[in-house]
Structure formats: C-alpha cells, structure tokens
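Handing you a structure now.
A single protein chain has been omitted; all remaining protein chains appear in their positions.
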Amino acid sequence: MFRHDSRLQFAAKPDKPDPLYARKLQELIGGAYGEMTVTMQYLFQGWNCRMPGKYKDLIMDVATEEIGHVEMIATMVARLLEGAPATATSKAAAADPVVGSVIGGMDVQQAIVAGGGPLPSDSNGYPWNGRYIVASGNLLADFRANVSAEAHGRVQTARLYQMTDDAGVRDMLKFNLARDTLHQNLWIQAIAELQADGLEGTVAPNALLDEEHAEHATSVWHLSDGEHGQEGGWASGPQPDGRHEFGYLTDTEPLGDVASAPPPDPALYATYDGSQGEPRGPALGTEAGLAGKLKDKLT
Amino acid sequence: MFRHDSRLQFAAKPDKPDPLYARKLQELIGGAYGEMTVTMQYLFQGWNCRMPGKYKDLIMDVATEEIGHVEMIATMVARLLEGAPATATSKAAAADPVVGSVIGGMDVQQAIVAGGGPLPSDSNGYPWNGRYIVASGNLLADFRANVSAEAHGRVQTARLYQMTDDAGVRDMLKFNLARDTLHQNLWIQAIAELQADGLEGTVAPNALLDEEHAEHATSVWHLSDGEHGQEGGWASGPQPDGRHEFGYLTDTEPLGDVASAPPPDPALYATYDGSQGEPRGPALGTEAGLAGKLKDKLT
Amino acid sequence: MFRHDSRLQFAAKPDKPDPLYARKLQELIGGAYGEMTVTMQYLFQGWNCRMPGKYKDLIMDVATEEIGHVEMIATMVARLLEGAPATATSKAAAADPVVGSVIGGMDVQQAIVAGGGPLPSDSNGYPWNGRYIVASGNLLADFRANVSAEAHGRVQTARLYQMTDDAGVRDMLKFNLARDTLHQNLWIQAIAELQADGLEGTVAPNALLDEEHAEHATSVWHLSDGEHGQEGGWASGPQPDGRHEFGYLTDTEPLGDVASAPPPDPALYATYDGSQGEPRGPALGTEAGLAGKLKDKLT
Amino acid sequence: MFRHDSRLQFAAKPDKPDPLYARKLQELIGGAYGEMTVTMQYLFQGWNCRMPGKYKDLIMDVATEEIGHVEMIATMVARLLEGAPATATSKAAAADPVVGSVIGGMDVQQAIVAGGGPLPSDSNGYPWNGRYIVASGNLLADFRANVSAEAHGRVQTARLYQMTDDAGVRDMLKFNLARDTLHQNLWIQAIAELQADGLEGTVAPNALLDEEHAEHATSVWHLSDGEHGQEGGWASGPQPDGRHEFGYLTDTEPLGDVASAPPPDPALYATYDGSQGEPRGPALGTEAGLAGKLKDKLT
Amino acid sequence: MFRHDSRLQFAAKPDKPDPLYARKLQELIGGAYGEMTVTMQYLFQGWNCRMPGKYKDLIMDVATEEIGHVEMIATMVARLLEGAPATATSKAAAADPVVGSVIGGMDVQQAIVAGGGPLPSDSNGYPWNGRYIVASGNLLADFRANVSAEAHGRVQTARLYQMTDDAGVRDMLKFNLARDTLHQNLWIQAIAELQADGLEGTVAPNALLDEEHAEHATSVWHLSDGEHGQEGGWASGPQPDGRHEFGYLTDTEPLGDVASAPPPDPALYATYDGSQGEPRGPALGTEAGLAGKLKDKLT
Partner (left out) sequence: MFRHDSRLQFAAKPDKPDPLYARKLQELIGGAYGEMTVTMQYLFQGWNCRMPGKYKDLIMDVATEEIGHVEMIATMVARLLEGAPATATSKAAAADPVVGSVIGGMDVQQAIVAGGGPLPSDSNGYPWNGRYIVASGNLLADFRANVSAEAHGRVQTARLYQMTDDAGVRDMLKFNLARDTLHQNLWIQAIAELQADGLEGTVAPNALLDEEHAEHATSVWHLSDGEHGQEGGWASGPQPDGRHEFGYLTDTEPLGDVASAPPPDPALYATYDGSQGEPRGPALGTEAGLAGKLKDKLT
C-alpha cells in the first residue's frame, strides 16, 4: 500500500515558463527511458521478486522514489506551460515570428487534451506503454536492464540540461542527474552482490551452460567487411565469465541448410506448385499418455 | 549494402511439426528482446556510431549476424507449422480433446494472416515496434542496453528450451544459447574496453559530474518499509565509480515545495476558482537578440 | 513524494493457483479500465488540478489508493501462477487433455517474459498505454471519465467474479467491487459538488453556450430507421441542463454543401484533372503585425 | 446497411486556408475523444445492444450522425490545407520567418502521406485505435462513457474554437459545440431513463451489491496528506445510490498480508535462494468431472 | 452525411453459436485487411479525392457499402457468442476437456470487455489503428492499395471459410467472397480507366521520370545467391511501363561511399574520439531572403 506526501522530493520551480521546453521534458515523463518506465519497471520487479530480503526491499525503496520523480517532472511541465500562447491563432503566430516559432515547437496536445498540463507521452507525443518495462524474475537480467535504463535516463537528462539556461529547471535536473548517477552505481553494485552471494553468475541465466553448443560461444563472426573488428579485446583472450576464450571467425560459412518453407496446407491458399509434396502433420502426443490411451480404447 | 546466402547460419530442423510451440517461438522473433530487436538495435547503433574503427566494425559484424537469426527462427516457425490443424473446425476441435487443446493454444494469425508462416509479432500476437530499440550514440549506455538485451534474450531462450523436447528444436536453441552467452561476454568486454580507452567512465554520460548535486548522488532513500534494504553493499562503502560513497537515508523528508499547478489559461477551460491569480507568461527571448531588436524598431 | 507499506491494502490469497484465471485477471491490471488506468488517470488529474483544496486532496487520496490496487492484483496474479505447467511440452499438453486445455488458455508471456509473474498488459496481452487516461484540467469532464472508469471497472470485476469459484480470489474481488461501488458514488457526489460550488454546470465546459448554434443543441437527428428512438425522454421535454428543450428531427436534410476537397498542390502529385482550378494560399498573417511590416520594409 | 448523401450535415468552409490549424483539428478526427471514437463507440454499442427498442434506435441515430461528423472535419482539414507551403524547402522556410514558423508547426504527414489531406490520427500524429472505444453491453456503464466522451469532445472543441479567428471555421465549430451540448444532455437523460425503467440502478452493474464487502463501500481512505479531502460531501452523509453512507478513514492501516511472490518454477530461471520452498501446483479440476474420472479409469 | 437501414446488407445467421470461431472472425472486423480498414480507407480516399465525378462517386459507393460489412460481421460475432461458456470457471474448464478446449481458444476480452460481443480488434486481440489505411490523393497508388486490400481480404475470408462447417456462417462468407471478387475486378478496372483517361500512367506518380537516374531503373540487383532469380520475365525484355528494359545485374558493387556518421554535437554526449573533427552547421537560409537581410541590417 502507498501513501503520499504533498511535497515534492525536490524543488521543481522554473524561473520562467517555457512552453518549448515543456514539450522536450515530456521525454523524461513518458519516454522509453522516462520516469514512468523506471517506476513501473521497479514496481513490477519488486512484486515479482521471489526472495524476501535485501534485494526486494531495495527495489521497492527505489521504485517508490521513482513515482515521486514522475510527480516532480509532471509538476515542472505544468509550470513551464504557465501562460503559454496555446490559443494564439495561426494568424497571430505567423504575424509575429517570435510567437510563431514558439507555437511551431509546442506540443499541441498539452493544450488541447491536457489544458496546459503534462501528458503520459514522450517528446514526440507517443504514449508510454507497458512493453517498455521488464520484470523477468531473473534479477541479473533485470538489474542489467536497470543499469541500462538509468544510463539512458542520465544521457537524456544531460542532453536536456544543455537545452535550457533556466536556473530553476537546471536546479531540478542537477538533482535528477545525481540520482541517475547513484542509481547506475547502485544497480552495478547489486549485480556484483548477486554474484558474490552465489545467486547468479556472469551469464544470465546461470544455467544450460553445459547443454549449449559451447563451441559457438567463442567467436565473433566476421560478417561485415570492416577491418578493425578484430582489434578489440573481444577477438581473443579470456571472456569475462572465466569459462570461455574469445575468438574472431573470419572464415564464416553457414552451418545450416538452405532456408526453405515446408509444403503448405492447401486450405490456406499459399501459392504452390506441388514440388515439395504434401505436408506432414505435427506430433500431437497421441501415441502415449491419457489421450492416446483414450483414442485406442474408444475408436 | 548487404548480401544474402541462402543457407541458414545454423540448422533449423525440428524433428516434428509442433504448432503450439510455433506460437511460443514468436517471442524470439518479434518480442521486445527477440531477434528483430537486436538486429535493428545493432544496425542503428552501427550507423549512428561516430568513430570509424573497432567499435563500429564490431557492431556491424554482430548486427549482420542477427538478421540471420531472424531468418533461422522464422524458418523454424514455418517448419513447426507444417500440417498444423489450422482449418479444423471448432466442432472437430471440440470433439477431439487432443485436437482441441492444440487449436486453443495456437496463434490464429499464423494461419489466417501468414498462411502457416511466421509473423513479425511476439508470442501474444503484438507486433514488433521501433520503440524497442535504442541507439543513442553514447556507446556506454548503448552497450549496457545490449548486455541487457542479450541477457533477457538468453533467459527467454532458456525458458523456451524447457518447453520442448524436440531434439531438432533444441539443437538450434543450443546454438542460440551459446551465441547469447558469447554476446553477453562480448558487450561486457566492449564496455571494459571503452573505459580502458578513456572514451567513457563508469557513469553514462561521463559529464556533468561536477555540475550535478553531488550530495544527492550518495544515498538510497528508504521509502518502503522493508527492513533489509540497508543490508546490501549499496548502503555504505565506495560506489563502483570510485567517486562517491554509498549511504542509506532513513530520515526521508521531501526537499521540495508542495506540488501544485499554476493558474490556468482561461481559454483552455480548466476548472478554476481564481485563487491563484492570473498566469504569468513565458520568456520568449524578445528582450535581446534579433527579434527583440526588431520589435523595438518596428513597434 | 510517495512512501510504501509492504502490506497489501487487502488480502490477495487464492485458495489454489489457477493459471487460466491469471490470464483473465490481467484485464484488471493493464486493461483500458484496469488499475493502471485509474492510478495514472487520478495522479495526472491531481497534479494538473488548478485549485488547492478539497478536490485536489480527494483526487490524490484516491490516486494513491489505486497504486496499491495494482499491487494487490499483481500479487494475486503471481500467486495464481504458482506451479503453473508453463514448461510442459506441447507433447505432454496434447497427451493429457486436462493439461492441454490449461496450456491453451494461458498467457504465454507470463511465463516467457515475466517468469511466472504479472505483466503490464491486458487479458489479450496488449500493453497498457498512456492514451487510456485523461486529465484535461476540466474537473467536470474528468470526473465523468472517472465515473465511467469505475463503472466499467466494476462491470469487468463482476464478470471476473463469475469466472472463478476460488474463495480467496472472490474475497479480494469483493473488496474491489465495494471500492468500485464507493468510487462511483464518490465521483457522482464530486460532480454534484462542483455544480453546487458554482464551479461547473451541467455541460462541460460551462462556456460558449451563447456562442454555439443553439438551434442545433435541441434535436436528435433521426438518421437510422428504427422506429422507437423517439419514444425516449430525449425526444421532447426539458434537457437536464435546464437551458434547452429536447426535440426529435425526422426530416433530416443536410445543411452543408457537397463535400469536396480543394485543388491540390501539383508538387504533391494527387491525381487531378484541373477541373477545380489552382489552389489559393493560406493567410499567413503577413498583412499586419511584425512580420508584415518587416516584409514591407525590406522587400 | 448505410447510405450516403454527398452533402455535409453542416457547412465546413473556412474563410481562408490555415495549415497550422489543420494540424490541430486532427485531434477532433482521430484523437481519443475525436469523431472516429464516438462513431465507432456508438456503432459497436448499437450492434451490441441486447434490447430492440428505444435505446438501440437512439444509439444508432446518433452513431450514424457521427460518421458524418468525421466527414465534416475531414473536409474542413483538406480545405484548410489548400495551398499550404508543404513543399517549401527548409532554406526558404528559414529565410522567411513567416513561412518558417508555419512550416515548423504543420503536420508533415498531411503532406507526405495524405497529399494535403486529413489523416486518421490525432494532433500529435498518433493513429486512432480501437482501444479508445467501449461497448460493454451494460448500458449504464456505456452511457457514462458516452457522457464523458461528449464532455471531453466539447472541452477540446471549445479550446480549438479559441485557437482560430476564421469565421468559417468558427461557424462549423459552433455547430459541433451545440451537438456536444445536446449529446451530453441526451446521454444524461438516457441514464435517468434506464434507471426509471428499472433496467439499471446507480451503481454499474446493478448486481453483487449484497455479495461485495459492504463495509469497504463507505470510506475514502486518507492516503495523501492533503488536509481538505474531508471537507467534501463525499466524507459523510448518504451516498448517491441511497444504499450507503459516506465516510472518511484517516486511520489507514493495510488489511492484507505482506506482498510476496510465491516460490518460482525452477525451469523459468527466476533468481531464488530456496527460502520459500517448492511451488505447489494449480488445481486443474481433475478431482471431479469428466477428466478426473478418465484419469482414474485409465491410469 | 449518412443514413442507416436496420437491415443487414446480407444475412448473418449462424446455424449454431461457436465461440472459437467468433475469435477468428475478429480478423475480418479489426485486422489489417478487415472491414474497418476498407471502410476507413475508402472514406478517406473519397473525401480526399480532388476530382468531382465518376472516381469519387465510385469510391463513396463502395466505402458506404463497407460500413455495412463491419455491421454484418460484428452481428455475426455477437450471434456466434450466444451462450458461450464465458464464465465457466477454470476448474470446470479443466474438468471437462470439451469445455476446456473451447475456453482455451476463446477471445477473453469478448467476454470481459464486450460482454459477449464483437471488439474493434483482430484475431489476436490487437486493436485496429489508423496506420492501416492510406489515402494519398494519388489514385493510382491508392487503387493499388485497394486491389491489395481486397485480395488479402478474400484470401483471409477463404481461409476462414475452410475453418467452419456451419452453413449459416458459410452463407454469409459466400457473399463476402463474391464482393471481394467483384472489388478486385473493380479496382483493377478503375486503374485501367485512370490510365485510359490519361490521368495516370504505369508508374506512380506519373512524374520525375526524366529526372530520376534512369540507368538505375532497369536492373534487379543480384544480392542473394539463389540461382533462379534471372529466369523470370523481370530479368530481360521490356518493362510494363513501355519506357524501360529489364536487366539482371550480377556484378553488384556498391556505388556509394563508406557509410559513416558525421562528427557529433558535444552537448549530446555521443561517444567520440575527435577523429572526424568538428561538425559543420546546417544552411539555415540566412544568406538570402528576409531573415538574411534582417541579420545584415540589425547585427
């Protein structure tokens, strides 16, 4: 269960309204790496965590903080939109190039749909969606997604920092940048700890390493003609997992058969000349098990 | 420019068709962490890479391989659908529980739309889309997204490996698992190398570390009531970036003002009692610069 | 800023796992009228509310509760998936009709993507997205959206209540049903209060009622041939707003001109026979204002 | 079956073309509350209505009108785009600030994709989609969605009315505003009539009111710290349904257990320390019924 | 403006309800080539048509018919869902394999969301969206899209015809098949007529044929290693447009430079070693034109 404190985690006071920037900030609300993403990603990871204890509690601490980040930036967007020339007519916009260039760059839905407020969308007006997040239950894979999200979040915040000279906006972004720095370090640390605790290894998942075709876990296949790909540390030497050696395969011949599709079901009307014969059917498991016995008995 | 060899990179021959499994495999084609994602993510990263040399060449090597992985799995799906009871009527399906349970679990669009072939969709029939990928130009952030993608790709492949006992399918998946192992190691290595080459640090981007509010780059805020969050290595000690110490803040008081939205534009018809006064306008920059001078001169 | 209590607002303990039902419950998490919708809708409405006081505080009370509802149902879904036959092979599924029918009806991404947990998606696997919510700033329009959301939420919950006989699941749903009852009453009450407080009227927005073509605010146009449409109270008598009379127009003749598109821009290559002449240009406002004066002076 | 009259329901003639405004009007075509939404929402509600008679006939009357509203606004958009500087080069746009500010604010797909015509998208270029509509079969819930849609539609139309000073455009919008006024009144009336006819009550659905946990249908939970939430009529007194009293619960303690996820399936590779034991399996119903008897007999 | 006749264009009476088939039929309502697509595609093409006369009138005739096709199939879906075991519990479903297999294959949202009715979605539950349609204003390109849509529509209808043995359903599909046959012929004829009328040629658009690099309008590039590509009529001989000869280029060498991205903007934090120097800026057109003169005068 959640509780809400009306105060923002950190100040979100622009010196002056700036409707152009209000559009750009939408990326940090509803973009693929915006605050809605880390909020929902961490919440679902926390709820899906299978071990009571430090990992689950950490995830929920950070998840709960992120809801407040959506709130901070949403508030900032509303304040940046104060007094925006949202209802200036096109004629007025075109008549005054100053107004005109502002109108052109605004997010029109912030006015038409939200009445001068924030949207759950990114800076191109595309709505946030649930496919942006992952909570696989495998904490190594999930924490890597978290490091990635915080890294992209900080890269985008840094870019946005450069797009304004408003001291109030920058003050808030300096807080966000710092949290993104911490959170990158934090998830890196948590990955190290998962490994130290013996819960996960270098490769996710820590399984099927003996079943997989180990001979194909070694070499980069040289399939583009750039000459420098083999100059990296990934072309030779031990791999980070300590189990494999890196290689660089320049003689890249396909190992499989010619790609082909099987004979089609005539009732599906694929174009077909009959050259591959009739399709065989799937194995539905009737040879054994309950249904098989049934068929034997009854028919 | 690209060229195509008709042979598959690795064999994709199921022992027998299996239409239920053909639906599940769609996740590896068009899911958020499927082969279309790594294909497009690496291609756009390669095209967007600002430095000729080993990183760009590596990215293009791997990107080109991944197109072939879409091809392998798409071919496998078509073969798994050979002879599927796609046009069995509901009556027949219901009359025979063996057929019925198969019909219920199939992807109906594989039959109706693709005529018994693969779709650019995931295992729930949702189409692949471009928001799944990232190519930010910041290679540290991008390679972290790559480690994450390969980790989730291998987790999903491992799960799918457990969902079949078809030796032919498993043979292909053993190849995929191995490539996902290699690729996790590879991007981890490439991150290490970016740092060794002095191009990036621990935190992405390697910038604004002096401008951000450093005092807020230290402590996890304890905002959920789990007691174990402070037992991890993220609650004290040096952070991985070597610049900060970890802390764990249990006395979490908001630092900002009460969240509020500014007075609305009357022409946008937000409900309002006038209590906050009239909105101020944005700073459009007319005080200085070209347009400002213009206004002064002409009006 | 938000805080989290690890305990659920209400118990979410199924008597037994039930993977088929776990899929259906997804509708209440990530459907158009699921808990993610009311969470985000109320949060954005609260942040966008222009008046400090009882309305804003109420919205934030309810918004904060709804985050906890996502948590309850997400937890229920994970528990319903305990021990699901997610990795049963198709062969096993088909061999045993009991297992087979379960496999067919499960959400395969709950296993492949979430490792046996909930997804931010609806019962057809479609992800939640930000276009589901509205926070227009006009509280009458917004509260009507809230009444609608709670009504549809309760209708769907009632349907789901009938789809299970698990006492534990039903216990939680009885709580959700009750909250949806309260919340319908609550938003109806809030609408009445908006009107009593003189902030809004019957029609949203409470504006332009004198400017609009009042003669067209009266009659239903009879455009379908059903004979009973005029038997309702909407065909005559006073309208709820107290300003208009209802009418029912059976002689429905179009009032406008023939629909037509103007002459096309030749550079856009629309098929055109020249019959409509050349296109005229838009009025860009150059006749007056800053830019117009500029043009006059400089050219 | 439908028939078409080439004349528009109402005039859609702008005084002059205005390409900036043509983008904004897209919201009324393909936005969440645009004319495509009410068209499809009412059509599906009409087709899904289970009672021949006045409700179904009314829905079909209004649905049929709405198709014509898409037509009116689509025609208006095409006319507003007449002669737009769609193929002006960037150089020309930048050289003339009047043209430049217009170019910046136009919907580029109206030119590139539609050749100077309307799109089935909203004002941010996002396509209309079917999740915008609802036709649940429960007319109380559906009519509430309709009141909400007409309210938001009129709010947006009123905002757009303020964004133009073109008398021809305003003339059409005055018609739309009036229809939105009527339609709000109409659906409010239809809700009253559903209740008067004894078909529905105050709460949707009119069912399970005795089964739900009635003690939780009373109080707003005070979960945010705003002090004014209890000053509204929703904090005490009778509820609109006449069955419940309102309350305001300030002592908000969770009623449920600690949120937790069950032991995971090892074959799905969630990170797990074994602390919660092994997962139990679902109840597949084999104890009784046909399949249970089968298993007993055959195995 | 539109009018509605309550009778269906053709009978839509299934012999018996069939909930499995009701899901599959969704493809013809809300799929990429379903009736909502042709409805909206033809309506927008008609509204966007720049020439009064036979083409526009034809398009509107067919568009209006298609609305009625959505109605027919939506009605059929509702009737197929009559009495579906939508609220059967999982336990009941699993206990009876007959019920179980039906439950597994149903569209759960048809019950939970639509109360046993049709959805504006396809057979995988994905909503119809506006990007499915095109109305470019170029009638040659548009009519080709129409031929394609009718062809895919008939292919899918034919597949669905094979998936049922219900005489009532088949009776309706026989009508749909016939209309799809007619409509394919019709749009082929309309294309021929566009060309006969001198409005369009073979290539869309009928323009820039002298400006384009004609030497590259001749040969298929042999970029895959299949040996049979040159056996087709596309490898030599005259092209259908009568302006070009076909060729087949086996010596395929790239004509362009090495793909590379330019030096990045430092404020965007792309990883960069400085090897490509500093970025040059865009040409904003200030050299000439209004703004250029302005800059000269004022600065």
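Chains here go by letter, A, B, C, D and E, matching the order in which they are written, and residues are numbered from 1 within each.
Heads up, the rule we're going with is that contacts are C-beta pairs under 8 Å (C-beta built on N, C-alpha and C of every residue); 3 or more make two chains touch, one makes a residue touch a chain.
All of these numbers come straight from a predicted model, not from anything done at the bench.
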item	value
Chains shown that the absent chain touches, full complex	A, B, C, D, E
Chain not shown: contacting residue from E:Thr39, E:Ser123 or E:Ser219	E:Ser219
Absent-chain interface as seen on chain B, which is shown	1-9, 30, 36, 40, 43-44, 47-48, 60, 63-65, 67-68, 70-71, 74-75, 78, 90-98, 100, 113-121, 127-131, 133-138, 283-286, 288-292
In chain D, positions touching the absent partner	1-6, 47-53, 55, 86-91, 93-95, 97, 99-101, 103-105, 107-109, 111-113, 115, 121, 124-127, 136-140, 194, 199-200, 205, 207, 290, 293-294, 297
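Definition applied: only the chains that are shown with their structure count from here on.
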item	value
Centre distance in Å when chain A and chain E are each reduced to the mean of their C-alpha atoms	29
Distance from the mean Cα position of chain D to that of chain C, given in whole angstrom	4
Of all residues in chain B, the ones touching two or more other chains	5-6, 18-19, 32, 52-53, 55, 86-87, 97-105, 111, 115, 124-126, 136, 138, 140, 155-156, 158-159, 162, 205, 207, 223-224, 226, 254, 256, 259-264, 267-270, 294-295
